[in-house]
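Below: one structure, written as structure tokens.
Removed: one protein chain of the complex. Kept in place: all other protein chains.
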Amino acid sequence: MSVLEQIERAHLLGRGGAAFPTATKWRAVANRSRGNAVIVVNGAEGEPRSQKDRLVMVTKPDLVLDGAFVAARELRANRVILYIGERHTEARAAMLRALNMRPERERRLVTVSHAPARYVAGAEAAAIHFLNDGIATPTNLPPYPFESGVGGAPTLVQNVETLMRVALLARGLPAGGTMVTLAGAVARPGVLEVDPQTTVGEAIVTAGGMSEAPRAILVGGYFGRWLDTQDAWAVPLAHGQGLGCAVIGVLPASRCAICDVAGIMRYLASESSAQCGPCFFGLRALADACTRIAADASKPDDLTRLHRWASEVRGRGACKHPDGAAIFLSSALQVFAREFANHAPHDMRQTA
Amino acid sequence: MSRPLTLSVDRIRCDGRGMCAELLPELVRLDDWGYPILAPGPIPDHLLAHAQRAVDSCPVLAIALRRAEGKL
Partner (left out) sequence: MSDAILWYTSRGAGAVTLILLSSVVVLGVLGTQRVHSPSWPRFLTTGLHSNLALMTLVFLSLHIVTAVVDPFTNLGWAAAFIPFDSNYRTFWLGLGVVAFELLLAIVATSLVRGFIGRRSWRAIHWLTYAAWPVGVAHGMGTGSDTWSAWMLGITSACVAAVAVAVLLRITSGSRDPLAAPRTSFRAAVDRRPPR
């Protein structure tokens, strides 16, 4: 059985946040490759709270490279590019050390690229734009990477954790589970590898349980959604069900939810590449309105506008950044409805 | 029966000039910052000529007519 068939049988989903079926991606590139395909090993990890990709690169760089070269063979690629976040020095060092121990015929395919430390720089289109033109801004799709990517060639952009799982499959081992980053009010924040179908609650327990009484849980990081603690508890940590980059954030009841949501919205707004009006102005307006509610008492107009802007911004950018922010905010409006309606001014200077 | 035509906007090229909304108000309205919100679905036959005019009028050629499942 070829590696592609193994990946298909295992129903492997991408670990970069989109949870796209890996086999489908590979087939699309394989069908178009004329021996010129490009493999981009995506270790950009721009999501602020996520650490799993760095951990994979530091602890299992040989497996990541295995996966990359398996892909290169299977898709008939003549280039492998390590696209590692410019600030992830430890991860890059580990990957380069592992690369140096590979045979010459593999090493000569590889170049290393330092991904700018911005949120959108890890998105596929932005990565390819960077590798082509040196600027990590998202571009219009189509053309899709599998049609025309780096140097116009069919390109596979694959997350480092996904490539690690491919390597395991290629060795005849099970792909394994999912790596999640636990953050916020948990006793032992950090990265966990969990079996498939482990729930959010089980993962939190494994991380030592919650360190304080919780208000809500953010499933999927800034590109994910808020859930009430009891709703989140039974959610399985399965990619393909909105897990995103697999950051699980526990918000304690002691923190002001509105202030935290406003802070994250300000971050997401500032990470817009300002190429599309609806994203740049829409996210800024959403962040400003949240901040106003956080600083002042909320007005009924603010809430109406928040709902309207959040729905208007979706699908009107060239990339999915505004959509992610809108989904994040819509879930916050739902879960923290009470707080949004009744927020009273208080000291905003709580640490992030 | 040919595939229906829809409107599509290049969101990066679009810089909120607003000609499209003036010439095709039935299908295009502007958000709070002057950027177009398109009505989804195929363009009704009686609006096709207006849609073409809206497409031709865009100073930055950001709006286009597309076949529903692919490019025009």
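Order as written gives the chain letters A and B; numbering starts at 1 within each chain.
By our rule, a residue touches a chain if its C-beta (ideal position, glycine included) is under 8 Å from a C-beta of that chain, and two chains touch if they have at least 3 such contacts.
A quick note: this is a predicted structure, and the numbers were derived from the prediction, not measured.
Engineer: Have a look at A:Q6, A:T139 or A:Q275 and name the one touching the chain we're not showing.
Structural biologist: A:Q275
Engineer: Tell me which stretches of subunit B touch the chain missing from the display.
Structural biologist: 15-19, 22-23, 33, 56-57, 59-61
Engineer: By the contact criterion defined above, which parts of subunit A meet the unshown chain? Give residue numbers in ascending order.
Structural biologist: Within subunit A, the residues touching the omitted chain are 114, 116, 118, 121, 126, 130, 133-137, 272-275, 277, 280-281.
In this section, only the chains that are shown with their structure count from here on.
Engineer: Using mean CA coordinates as chain centres, what's the subunit A-subunit B distance in Å?
Structural biologist: Subunit A and subunit B have C-alpha centres separated by 32 Å.
Engineer: Under the stated contact criterion, what part of subunit A meets subunit B in this complex?
Structural biologist: 139-140, 275-278, 281-282, 285, 309, 312, 316-318
Engineer: Hey, which residues of subunit B end up touching subunit A in the complex?
Structural biologist: For this pair, the touching residues of subunit B are 10-12, 14-16, 31-35, 37.
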